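Below are the structure tokens for one structure; questions will follow.
With one protein chain held back, the other chains of the complex are shown just where they sit.
After this line comes chain A, so read on.
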């Protein structure tokens, strides 16, 4: 979910950067440093929210740089094990489903965590949930860009440098419980029940 995290940092402002209001410059520098970066045990930083405190700045001897210690709140996206979130299907492979929220697309649901009866269609490169309802088997496709509800199971943060295609934050989830998975599945059920009544 989205949270406001208290962070602190000493921002360095160089003489050529003093052409705009100091607060604006500090915000620019904090965003340049933090936006779209994952901080271990904090989450994915998105954008500056507000200042808590700007401490007196100082200029160390021998350098024209101004050092400004600041405390501020930053908008962060963080996931907790046991949290259910709405997101979208991004990609399907034999191994499972990749879900995402646009700015973070690496929520992985391994094949074992898909609803029972799910099968991978090699031609369509898509997972389908084959649901046995009395005598029929109903097939629900898990198409990309469909809204899906997932239960987050595990989040790990990798240390050190990671490759271009992988993320520092690694998340796995499950959609193998009633109420999870594509939202359209549960709306259909409600509509069917209403039709029967």
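Note that in this section a residue touches a chain if its C-beta (ideal position, glycine included) is under 8 Å from a C-beta of that chain, and two chains touch if they have at least 3 such contacts; residues count from 1.
Assume contacts and distances are computed from a predicted model.
Participant: Just to verify: the chain that's not displayed, which of "Vacuolar protein sorting-associated protein 16 homolog", "RNA polymerase Rpb4/RPC9 core domain-containing protein", "IBH1-like N-terminal domain-containing protein" or "AP-3 complex subunit beta" does UniProt list as its protein name?
Facilitator: Answer from the record: the omitted chain is "RNA polymerase Rpb4/RPC9 core domain-containing protein".
Participant: Out of A:75, A:97 or A:114, which residue would touch the omitted chain in the full complex?
Facilitator: Within the whole complex, the residue contacting the unshown chain is A:75.
Participant: Please pick, from A:16, A:41 or A:159, the residue that touches the omitted chain in the full complex.
Facilitator: For the chain that is not drawn, the touching residue is A:41.
Participant: Kindly state which of the options A:15, A:60 or A:179 is in contact with the chain not pictured.
Facilitator: The one listed residue touching the chain not shown is A:179.
Participant: Quick one: say which of A:23, A:86 or A:121 touches the chain that got left out.
Facilitator: A:86
Participant: Can you list, in ascending order, the chain A residues touching the missing chain?
Facilitator: Its contact residues with the unshown chain are 1-6, 31, 35-36, 41-42, 46-47, 49, 52, 73, 75, 77-78, 80-86, 101-103, 147, 149, 151-156, 177-179.
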